[in-house]
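Would you mind keeping the following structure in view while I ask a few things?
Left out: one protein chain. Kept in place: all the others.
As written, the chain order gives the labels A, B and C, with residue 1 at the start of each chain.
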Amino acid sequence: MSATATVASAHDHGHEESKFWIYVQIALLLAVITGVEIVGVFIPFPKWIIVAGLVALSVVKFMFVIFYFMHLRWDKPFCTILFFIGLILAGGTMWALLHLFGAEASRPVVLNDAPAALVQPA
Amino acid sequence: MDATVKSSFTEHGAAAPSKSFVLWTPTAKTGLMSWLTTVDHKKIGFLYGVFALFFFLVGGVEALLIRLQLMVPNNTVLTAQQYNTMFTMHATTMIFLAVMPMGAAFFNFIMPLQIGARDVAFPRLNAFSLWTFVAGAIILNIGWFSPEGAPNGGWFGYAPLTSKEFIPLHSIDFWVLGLQLLGVASIAAALNFIVTIINLRAPGMTMMRLPVFTWMTLITSFLIVLSFPAITIALVELMMDRTFDTNFFEVSNGGMPILWQHLFWVFGHPEVYILILPAMGIVSEILPTFSRKPLFGYPIVVFSGASIGFLGFGVWSHHMFTTGMGTVATAAFAMATMAIAVPTGVKIFNWIGTLWGGHLKMRTPMMFALGFIWMFMIGGFSGVMHSAAPADAQQQDSYFVVAHFHYVLIGGSIFALLGGIHYWFPLMFGRQVSDFWGKLSFWVIFAGFNITFFPMHFLGLNGMPRRTFTYDTNMGWNTANFISTIGALILGVGIAVYFAVMVYTYFKGKKVGRDPWDARTLEWSLPNPPPEYNYAVIPTVHARDAFWYEKHHQEEIAKEKAEHAKAEDAHGGLHMPHQSIMPFIASVGVLIGAIGASYHHLIPALIGGVIMFIGIYLWSLEGADGYHLHLDADGKPVDDGHGKH
Amino acid sequence: MSLNSLLTTSARWSRAALALGSLALFAGCDLNFFKMDGPQSTIEVAGPVAREQLKVFYVTCWVTFVIFVIVASVLAYTTIKFKARTQAEEEAVPPEQGHGNPLIELGLIGASVLALVFIAVPTLKAIWYTYDVPEADKAHTYTVNATGYQWWFRFEYPNEQIDNVGPLVTANELVVPAGRPVHVNLRTNDVIHSFWIPKLAGKVDMIPNRGNSLWFKADAPGYFWGQCAEYCGDSHAVMRFRVIALEEKEFAAWLAHQKTAARDVAPAAATAKFASLQLKTDWKKNEYGYTGKLDANPLQAWRDKQQPETNEDPALIAQGRAKFKEHNCVTCHTIRGHDGVGTTAPNLTHIGARSTIAGGLLENNADQLARWISHPDVVKPGNHMYGGIGAMKGYVDKDKYGKVLKTNISLKPDEVVALVAYLQSLK
Partner (left out) sequence: MSSQGATATIDHHHDHTTATGIPNKKLLMWAFLASDCMFFGTLISTHLIYRLHPPSDALSPKQLFDIPLTSFSTFILLMSSLMMALAVTAAQKNNLKSMRLSLLATIVFGAIFLGCQVYEFNDFVIEKHLTLSNSILGTTFFTLTGTHGTHVAIGVLWLALMYVRSFKPAGDATGRHPWISNLFHVAALIGAVVCTMKIVIELVWSLHGFNGYSMATYASREVLTFVGAVVSYGLCFWFARPSGPVDFSEKNAIDVESMGLYWHFVDIVWIVIFTAVYLLEFI
């Protein structure tokens, strides 16, 4: 109510001073990872390595953002659980859908002469 | 036992535009505005219930027309187009406008009471959900009054039949936009319930003390929140195809219509559990009350509810066994589907365990609950028959499926919901339905239901396809269809009796006091009808069947309450949220926008969007304001200061 | 409360009475309710695929039946045993507030899983069996391609090539060899349909942009009912077809005849004798389209159809052929050897030799043919012979809401007669 009441922040976790630097470091890290990803795709490694690498790097970025920027690390674990329910179900559904469409029996008919698939789901 | 608070002082001296809480008596007409602006979860729940029952009757009339057409072979009551419209609208209405909102009505009305809360976490969001639901219902049905016609693509609207090429009329757009709005409304409501249950529990109400109905509300809300996005995307894609000529399901540019089926059923199967879990929750309240025993195996019932919900996301393709998914996928989905029988069975066993050794009071709600167990079991078994994919190749899209899902939907959901209305009627309105008439309607409904739908198993096995407006006399389907139609008429009479009795009781029924069933959960500790603020004092919960515990530890509880009351009053009294018209305005904007969009007109769509934005903007400016209420010794509000902060 | 208990006891009796009463009711009607022996029965099957599926069904049926009997008995016993019968019983001290028994729970979970294993094993076996023709049988599998159209089926025989034409094409009646596995490639021309011959095999969908197939085998020669089993628009209900399984020799003969061009009836010099056929015209909507003859012995009826009609009127037939051209029928239909290039509608080259028309909806006889071609819109709501297809859409006038205002197929009664005579001659 009053703009002067600055004491007793409800979010006093003892990280206040360091948070600024944590955030900056993470932002830098994210930028670096993105750079690595961009360069990575042009390296002539076997496809599966690059795909795995990209997925891994994206997951790392993802986790950094949700756990630091989005505070999950400092929040009650319930928030993490709540979000991961959605995340895991969404991931599982994506995985299943890509497989269902990848199965031999499910190829569209016009596809018989199509170029090689872009990514093999696992 | 009435724990009330003495009004000692108020630091906000503002005069009170005091309005008493008059929802429940026929004089309750404090004007239309009081309904449009309400943020009270009980009023909102009541409105959900009224709309749901209305649409249940509409859907029922559509069903009767279907049955009349099928009464005899080569019949001409309806034309093909009318018939197709009829089953599309019958299913859409029943599922989205009757059973789901009926669930929402109970969630709204009962759940906050069960956890000892004064309202849901976001009362205005709750109002927005309600009015957006109404907007969706209007758009779905608008086609009846337009030359475009009502939707006729089947309730799962398979592409590419629903594309512009095959159904150029806007009837499908009404369906798309209508469902879209219902999705928004459902998700908003479900988010609200999740936060409410997690965060607004009274002290001592741990998760493992939640009444099972509240647990099922929570799980259902999760299912809604996690499954509706899939249909939202599917509908967006269809809408884009129809409005902007995109290619999601356009074969000539490489679209794959099978994608629609996957996206729909990713939503669709969790949806059927959205329809049944609240019912299971209701039954899990009724059975212990009327057996005078706690629920048998509470943790396992809760856990199996959760696993049904979770497994429900991994079985969607059992609706697609005939789409040629290949052996491995078919086998995987068949096995996963069968697995669901286990947690469901656990529930059945625990309900029987609850009855075992009890003192069963055979009142009307109990009849419906027992009827539920019987009928749902039969429906579940035909579900398991479907899950055996090779057998399903013969059953899919035959009347066997129609039999299956009406057994789970009517014998399951509807029975439980009708029982729930009986059960909570005294709490909601302070009157009790006559047991004689209640049971009479139950038996007529029970008989009519079985006469209608049991023969459909035979019809299906005898090769009668569903969604057929006519059939030939030489197919061996005449007798069963005739019986089925007679059954539907009996069922109709039963439902009519049921509602007649309800309406009568609402006005003239026997008045009853608090807790007429000797129930077990917290909501029964309230006077009926419950006051606007629910709990004069937020209760402290000491055991799973909280009210049962209270009744058996009266002195201790009374002392505790008095203390809490004092503390609460010291904080300025009961805080109540202000009413607000903004959610309603936002929903009106949504309605206008969606009508514009369904006619593919940009300008009205934008205007609607702007109105919605203004509504939400003003709503956000209102802030989470409220006022304070102080109660006298009878629990009547004496003075509500306008406590703005 | 005495009224109450009266009700509950009487309810039990009335339920019993109701059951008895309904039995009596059935006795009055034909008892086909339970027999499930209709032409589309999935219980009286006629081939190994459907039989395998039926076996799985019986397994599920028995397993769930046994569970039902057990659970239902316990439930019924509990309800009766623990029911409070008097006010005093209701208000007695509450029973022990027990909370459950983990051992019982675990046991029941185990039992359920076990029961499911009983269902799962035959299910898995049948999934693989029904998916494709067994290796051993592959060599003498017969292949056909089926394509769904709103609201009829086109059948193509890729192995039966006709010189300068391409594969043999027929419609709505699929003739196959009996005793041999038949592999059907399923395609669609427009929306999703589903191909279902209940007595021979469960259905598989015809989905745009997807290469589905199914297989079946008819144990013996026979005549089978088929049905589109996916909602595909207005006339989905009447999108039907027939399968005729023939012995190898008869099948070969049929093929040979089908490959020939349309039959010519030597035109007689006589002048037109319109209306020499007496045709029924007062059809009611949805009126049943069969005579008892086909129902009695369909396969024989089909065989009879292969023979030329008696009393053919060559002049009338010639008239009909002319009308067929004149009324634009040729734009959609093909009569190989005569006229027509259309591929958007059933191939009519040997229409006279089919037992049914309009997607198995009507028996193929003069009356029904006349009924069909004079009012296709009434017989099959929304159908494209009346409403037009693709490029032919302009051929009818429709209002904004798709209602047909005027169609180009408006035949005078005598023209209908000629057309019927002509179509009937196409054996």
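The rule is short, and it goes like this: contacts are C-beta pairs under 8 Å (C-beta built on N, C-alpha and C of every residue); 3 or more make two chains touch, one makes a residue touch a chain.
Owing to the predicted nature of the structure, the values given are computational and were not obtained by experimental measurement.
Asker: Could you list, sorted by label, every displayed chain in contact with the chain left out?
Answerer: Taken over the complete structure, the missing chain's partners among displayed chains are A, B.
Asker: Could you tell which one of B:F46, B:Y83 or B:F122 touches the chain left off the display?
Answerer: The single option touching the absent chain is B:F122.
Asker: For review purposes, identify every residue of subunit B that touches the missing chain, sorted by number.
Answerer: Residues of subunit B in touch with the missing chain: 11, 121-122, 187, 191-192, 194-195, 198-201, 203, 205, 225-230, 232-234, 236-237, 240, 244-248, 250, 253-256, 259, 263, 266, 570-572, 575, 617-618, 620-621, 624-626, 644-645.
Asker: Mind pulling the subunit A residues that touch the left-out chain?
Answerer: Residues in contact with the chain left out: 1-3, 5-6, 9-11, 16, 19-20, 23-24, 26-27, 30-31, 34-35, 37-38, 41-42, 47, 50-51, 54-55, 57-58, 61-62, 65-66, 68-71, 75-76, 78-79, 82-87, 89-91, 93-94, 97-98, 101-102, 107-108, 110-111, 113-115, 117-119, 121.
Going forward, only the chains that are shown with their structure count from here on.
Asker: Report the inter-centroid distance (CA atoms only) between subunit B and subunit C in whole Å.
Answerer: 37
Asker: Measure off the straight-line distance from the CA centroid of subunit A to the CA centroid of subunit C, and report it in whole Å.
Answerer: Roughly 51 Å separates the two chain centres.
Asker: Multi-chain contacts in subunit C: which residues touch at least two other chains?
Answerer: Expected reply: 209-210.
Asker: By the touch rule stated above, which residues of subunit B touch at least two different other chains?
Answerer: In subunit B, the residues touching two or more other chains are 251, 254, 256, 258, 324, 326-327.
Asker: Quick check on the complex: what are the subunit A residues that touch subunit B?
Answerer: 1, 78, 85-86, 89, 92-93, 96-97, 99-101, 103-106, 108, 110
Asker: Under the touch definition given earlier, write down the residues of subunit C that touch subunit B in their complex.
Answerer: The contact residues of subunit C facing subunit B are 1, 3-4, 7-8, 11, 14-15, 18, 22, 25-26, 29-43, 50, 52-54, 56-57, 59-61, 64, 67-68, 71-72, 74-75, 78-79, 82-84, 89-90, 92, 94-102, 104-105, 108-109, 112-113, 116, 119-120, 122-124, 126-131, 150, 186, 190-192, 194, 196, 198, 201-205, 207-210, 212-213, 225, 227-238, 284-290, 295, 381-382, 400-402.
Asker: Which residues, counting only subunit B, touch subunit A once they are in their complex?
Answerer: Counting only subunit B, the residues touching subunit A are 198, 222, 225-226, 230, 251, 254, 256, 258-259, 262, 266, 313-314, 317, 324-329, 645.
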